[in-house]
Each structure stands twice: as C-alpha cells, then as structure tokens.
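Just one protein chain is left out here, and the rest sit where they should.
To keep things simple, chains are lettered A and B as they appear, and every chain counts its residues starting from 1.
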Amino acid sequence: MVTTKTTKNGGTGENPSPSSPTIPPVVKKLANFFFTVTLTFIGLTAITFIIGRVMPADPVLAIVGDRASQETYDLVYHKLGLDKPLIQQYLLYLWQILQGDLGKSIMTSRDVLDDLIRFFPATLELAPIATIIGLFLGVPMGVLAAVNQGRWIDHVVRIVGLFGYSVPIFWLGLMALLVFYARLEWLPGPGRIEVFYDGIVEHRTGIILIDSAMQGEWDIFRNAAAHLVLPSAVLATYALAYIARMTRSFMLDQLNQEFVLTARVKGLSELSVIWRHAFKNVLVQLITIIGLTYASLLEGSVLTETIFAWPGIGQYITQSLFNADMNAVIGGTVVVGIGFVGINMLSDMLYRFVDPRARV
Amino acid sequence: MTSANRPEKSTGLRAWLLSETPESIWQARCQRFYLAWLSFSSNPIAMIGLVIILTLLILAILAPVITSGDGTSLNLPNRLMPPSAEHWFGTDELGRDIFDRIIWGSRITLYIVGLVGITVVPIGLLIGTVAGYLGGWVDTVLMRFTDIFLAFPRLILALAFVSALGPGLENAVLAIALTTWSPFARIARAETLTIRNSEHILAARVQAASTSRILLYHIVPLCISSVIVRLTLDMAGIILIAAGLGFLGLGAQPPLPEWGAMISTGRQYMLDQWWVAALPGIAILTVSMGFNLLGDGLRDVLDPKSGK
Partner (left out) sequence: MKQQTRSFAIRPLLAGVATVAMIAAGSAIAGTPKDMLVHAKDISDTITLDPAEVFEFTGGEVVANVYDRVMMFEPEDLSKLVGGVAESFSVSDDGKTVTLKIRAGQKFHSGNPVTANDVAYSLQRVIKLKKTPSFIFTQFGWDKDNVDGLIKATGPDTVAVTINSAFSPGLLLNALSAGVGSVVDMQTVEANAKDGDMGYAWMKNHSAASGAYSVKTWKANELIMMEAHQAYRHGTPKMKRVVLRHVAEPSAQRLLLEKGDVDLARDLTPDQIKGLAGNKDIVVDDYPKAALIYLAANGTHPLLGKPDMLNALRYMVDYKGMESSFLAGQYKVHQSFWPSGLWGSLDGQAYKTDMAKAKMLAEQAGAGKGGDPIVIDTLTNPPYPDIAQSIQQSLSELGVKSEIILSEGKTLWPKYRARKHQLIVAQWSPDYVDPHSNADAFAHNPDNRLEAKLTGKPAWRTAYDDKEVTAMTEAAAAELDLVKRKQMYLDLQKKVQSSSNFVMMFQNKEQLARRANVKGYVSGANFDLVFYRNVTK
C-alpha cells in the first residue's frame, strides 16, 4: 500500500531529475532549498508590495488626517517617497528589508520590526497552546475512533471533528464569550491581561506566562492563564478536528496492515498491539501534522484575535490593512509568510528524514 | 452491494444499468455513475450532507416564495424583536425579518461557492496538468508560482487582496479564488505525474495526438474526480473565509444579507438580542457541515485508497 504523503500540497514529491555526477547531492539539495526560499521571498514581497501600493486606502491621509490642505498632503507624499517610480520603490524596499529595516509604521510611529517583535509573542502564545490542546485531545480521540471503528465512539469523534472544521471561528468565539464571560462569569473577558497588571512584569520573552513565572509573580501568571483559556480553546477547535481526523486515518491504515495481524496471531495483548506497534508509526506522521496545524492556526488567529482583543500579529495586520499602513502590512505579511513557509518546509524535511520510504 | 445480491427484477432501466457487459461508452458511463451512487447512498453520513446541500439549493431557489419581501426593506419601529410566531428568527437592528434574510443570504452563499468553484477548477487543472505533463523548467516555474500562493495563510492573503481591490461581493469572490486555486494545481499535477507514462497516454502519443488534445481529453478527465473531491472538501473552508471577510466588513455590502456580515452587525447586540448574531452563525455551520459531509462521502466513493 502506498502511503500518500499527507502534506497540504497533496503532491507526491518532486520530479526526479538526472543528477550530474560532479555535484554531490547534498549541495544540490541545499542549492535547491535556497533557490526556493529566495524565489518565494521575492514573490511574497512583490505581491504584498503591489497590494500595498494598489490599495485604495491612502497612507498619506492616514498621517495628515482628512482636513489637511493639499500643500501638507504633497509634503508628506514626497517624504514617503510615493512619487518615485514603482520599481524604484520596490527595489528600495527590498534593499531595506534585507538590512532588517522594515520601515516605520504609521499607526504606532515605531519601526515595524519593533512592532512585530512586540506583537508576535501574543500570537505565539496562543498557537502552541491551541496546538497542544489539539494534540492532547485529538490524538486520543483519533485512536479511540480508529480502534472502535464503526461504533458509537467513532461516530461521536467524527461529528466532533466535523464541527471543528465547519464552525465559523469568529462566531464560536462570540458565543463562547457570551456564555462563559457574560452569562456564567466563569472566565475573564477580552484582552490579554488586566490593565493594572500591565507593566509590572518585566518584558523578557514577551510571553506573559513565561515572564511572570520567571519572576515569581503568580497572581499575574494565573490572570494571564485565565485570559488564555477562551481564545486558545476556540482556536483549538480546528486543530482538534484536524488532528483527530488525521490520527484516525493513520491508525486505520496501520491497523489494517499485516504486521498487526501477525502481532495478534502471536498473542500480543491488544493494548500492546495498539500502542507499541501501530501507534509508533503513526507518531512519525503526526510530526508533520503538528507543523501544518501550527501554520494554519496563524490563519485562524486573525479572527480570534479580533474577537478577543488579543494584541497579536493577526490583529496587527488587520488593523494595518484598514489604516493603509503599508509598511506594517507588508512587513507583517512577509514575516508571517516566511514563518508559514519555514514551518511547512521544516515539516517536509522532518517527514523525509524520519520516513525513509518518502525519501526521493 | 453487487448485483448478485439483489432480487432479480427485470425492469428495463435497472437491468440496463447493472448488466455486466455494457454495449456503449454511454452505457458504461451511466453504469459507473449508478454504481457510484449506490455506494454513496449506502453511506448515511454522506447522504445527510447531500440532503443539507439540496435543502440549501431548494431554499435558495424558492426564496421569493417562502419569504415576504427580499429582506432589505427597513422597518424601524419593528427593530430587534425576539423570535415569535410572526418573525420566526426575530428581527434585526433595522427591523428586517432575520429568517427572510437568512434565506436570501443562501443565494449569496451559493453564488460565492459557485463562482469560486467555476474559477479555481479550470485554473488549477490547467496549471497542474501542464506542469505535470510538460515537466522540466515549465514545471519548475509553474510550481514555484503555485508555491508562492501556497505560502500565504489564505485568510490573510484574501484580506490583503480585498483591501487592494476594495470591498464588495465580486471582489471578495476574486480574492478567495486567488487564494484557493493552488492546492488544485498541486493535485492535478500529482495525478498527471502518475498517469503521464501510462499505456493509453503513450498510445495516444504514438497516434500523434497533439499535446493539448492529450491534456484535454485524456489527462484532465482522470484528474477531475480528485479535484472535485478536493473542491467539495474545500467548499466549507471557502464559505468560512467568505464569512470571515464579510465579518470584517470586506465582503458583501449592506443591505445584502450575507451571513458573515450579519454576524458582524449582530455583535453589538449580542448581550440582549443574541438571535441577531447567533442564527446566521448556525446557518453557516450547517451549510459548512453539509459540504464537509458531502465531500467525505464523495471521497469515499471516488477515491477509496486515500483512507477513510
């Protein structure tokens, strides 16, 4: 049975190309890698740049306000370099990015890079927790469903998974707030932490949980953790659904294989068959799934952050789009895009490394 | 279920559909379709999905009949009424009947789904099959191009496109199409790679069939089923992205009853008039589930080796 690679791409691998005898394959691989990365980078920046310049929202007005006279407007227009030809602007921009200068944000009057560093940890906080929830709940669910295929447990798991895929995440967040914050009062509301705790914990990693734990501020830790529950739970529904489904599918694959039959015939206990033999192989494939899940959570975070007033990258990019803050939009999208590509590539490489059959 | 298990009924159509030796291509095609249908309909989950989608279609078509008005006329004295016998789902912030708006909104949902589908399938097929068949640098270039679009998280890219194009339903559709075509190209390419060296393609080549002919008549038909399955599975995602854009105010403009936009305006009234935001969400959830179930069922039928 062919194990189809379960990456998002759906492809079954690269075209094998005839290797020339003089260049060692490792170098070729690295060169290919860098070539891909560069091309993707250029493509990413080009697309976001074009979007940024084509937008009908006016970045100059974002700075001067709508009462400005034409004179003031022209001054700022020139200062932003908008009167230069497009290609020149793009090349200038590319050059700046490579030097680590993502420009200044109109919204915050700070370097976009600084802003991103400030906002990324918030998103980074949400996504891993959502992934972990997805793992802790999804993997057991998937295994249970596969082992009990066709019975009620299987159906329950499939329906839960279905729900996770189909629910509009912003709506779920709203309903969760309504129920758990407004009506039941079990959990705190939107925001990352209560206002008067702000600024007490020194900013070391930017992740409040870690910083407060490091400094022994347990009240703050509990408060931050409480604020994390709803947004990460909402974000986790998709991760949960995806992981449960994939685990179930992998387990089914494994359980139908010959070695399982052999093991059973040999008299090994069911538990041992399931966990020690079948599941081990599934674990390997799950690693790639984790990467993909994490990457796609970046998407879900855009809407979740809006509902929960979570100051992360998703919200930053959305606000910047509305403010025609071109530098911020491009900077944010490029960074997220690179992160996305990076994670996907890592997953790819990890999978190939771990599963010898998938190596081309 | 094989024909051997069925009680013998010598009705013309059935016998024709189940005969072991088809006498024409048309009959063979019908038979394949019928057998697939039998397999599909034996799967209760898939059937539920089909029922949901069909209901959606029927409601959309019958909208003028089952509703009173087109859901866009204001009725200010009547605003924010709770669900009642007169207004099954209550009224919204401008006094419009929410049930009516949800029904009319189903047309918008179908419009989006249909338009995106019609756009991405041909594009994906075209790029994927050409890349897979021709190989070489064409393949590399096309695939890199595809990868760039795959590199973005879909919603953020769709957001960016809509911001560039301006808000509106058509622009939202275009933006969604631009962000969802890449997986289809990948699938088509993968399928093409597996079949391009198969015997009947070689035979066609020997017969001096042109490349485009080969692609169009031989390769594409074989890729279509995977692409359709993927499309149905992605439908739910497309609906959610469209709703997300509507929620952010970038999709259909008022007074159009687009479900995502309805949730967005309903947000302010959530605490006291929860039905304004809750009910459109349930609609989205239901339709989305329907497509997922349908897609699952289709995949089980058309592509069994890819795992249940």
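Here is the rule we go by: a contact is a pair of C-beta atoms (placed from the backbone, for glycine too) under 8 Å apart; a residue touches a chain by one contact, two chains touch by 3 or more.
Note that this is a predicted model, so its numbers are computed, not measured.
Novice: Which residue, A:I51, A:L113, A:L126 or A:V147, contacts the hidden chain when the whole complex is considered?
Specialist: Answer from the full complex: A:V147 touches the omitted chain.
Novice: Among B:R14, B:R205 or B:R267, exactly one should touch the missing chain; which is it?
Specialist: B:R267
Novice: Any idea which of A:Y90, A:F163 or A:Y181 touches the chain not displayed?
Specialist: Missing-chain contact among the listed residues: A:Y181.
Novice: Just the residue numbers, please: which parts of chain A touch the chain that's not shown?
Specialist: 55-59, 61-73, 75, 105-110, 115, 118, 133, 136-137, 140-141, 143-144, 147-148, 153, 177, 181-182, 185-191, 194-196, 198-199, 222-223, 225-227, 229, 233, 269-271, 274-275, 306-307, 309, 311, 315-316, 319, 322-324
Novice: For review purposes, identify every residue of chain B that touches the missing chain, sorted by number.
Specialist: Residues of chain B in touch with the missing chain: 73-74, 76-77, 79-80, 93-94, 166-168, 249, 253-255, 265, 267-273.
Here is the rule we go by: only the chains that are shown with their structure count from here on.
Novice: Nearest whole angstrom, what separates the Cα centre of chain A from the Cα centre of chain B?
Specialist: Taking the mean C-alpha position of each chain, the two centres sit 25 Å apart.
Novice: Chain A touches which residues of chain B in the complex?
Specialist: 45, 135, 139, 144-145, 147-148, 150-157, 159-161, 163-166, 183, 186-187, 189-190, 193-194, 230, 236-237, 240, 243-244, 247-248, 260, 263, 267, 270-271, 274, 277-278, 281, 284-285, 288-289, 291-293, 305-308
Novice: Quick one: which bits of chain A touch chain B in the complex? Just the residue numbers, please.
Specialist: Touching chain B from chain A are residues 1-2, 4, 8-12, 15, 36, 39-40, 43-44, 47-48, 50-52, 54-57, 158, 162-163, 165-172, 174-175, 178, 182, 249, 252-253, 295-296, 298-300, 302-303, 306, 314, 317-318, 321-322, 329, 333, 336-337, 340-341, 344.
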